[in-house]
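For this depiction, one protein chain was excluded, whereas all remaining protein chains were kept in their positions.
Presenting subunit A:
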Amino acid sequence: MTGMNTVLRYGRSALLVEVDDVLGFQAACEAAQPEGVVELVPAARTLLVRFDPARTDSAVLARSLASLSTVDVSSRSAATVTLPVRYDGADLEDVAEAAGLSVSEVVQRHSAATYVAAFCGFAPGFAYLTGLDPALHLPRRSTPRTRVPAGAVAIAGEYSAIYPHPSPGGWHLLGHSDAQVWNVDREQPNLLVPGTLVRFEAVR
């Protein structure tokens, strides 16, 4: 017997489902194709299910989502993207000190992990990557930078990310990559779509 998922109402045409395995639940939704669903938006612990109220009833959809079983996607073959990183970020030494590690240990731990693009947000193509070494879990900077350059490779909390565009940002900068993670002229503009496996490779 699987447990029931918590389904929260979010206005008249969306429901927010709390799940442990967001991508697995999204895969289940995509397979079940409940009537009236128009868009699925994964986030850290939730999947937003937008629907057309003319085609389905919120209560009916909520019941079917509550009883949907997560699909195991861990064995699903996912695309792997390797991003070359020059570890020269402005916060490397601060991160090393906060983590009680040397700079080279920070680099080693950050580039040893295999990450999963869990969800996007903040900006087009900005993917939150899970799988960060717990020794590197740090709160955001107390004062965000007004400008973080495009390509900055950064960490905050349990996530790593690469900034697709120059923007303000409160994450710790470890280095930068020349990889183009976002390009609207590509058929798939976002290199790191949710579910993609990501590795960072230290380069000089």
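Just so we're on the same page, a contact is a pair of C-beta atoms (placed from the backbone, for glycine too) under 8 Å apart; a residue touches a chain by one contact, two chains touch by 3 or more; residues count from 1.
Assume contacts and distances are computed from a predicted model.
Per its UniProt record, the hidden chain corresponds to "Biotin-dependent carboxyltransferase family protein" from the list "(2Fe-2S)-binding domain protein", "Spore coat protein JB", "Amino acid ABC transporter permease" or "Biotin-dependent carboxyltransferase family protein".
Considering the full assembly, A:128 is the residue among A:25, A:115, A:128 or A:171 that touches the omitted chain. Here one chain is not drawn; of A:8, A:59 or A:203, the residue touching it is A:8. Mapped onto subunit A, the interface with the missing chain covers residues 8-14, 16, 38-46, 48, 50, 119-128, 165, 184, 189-190, 193-194.
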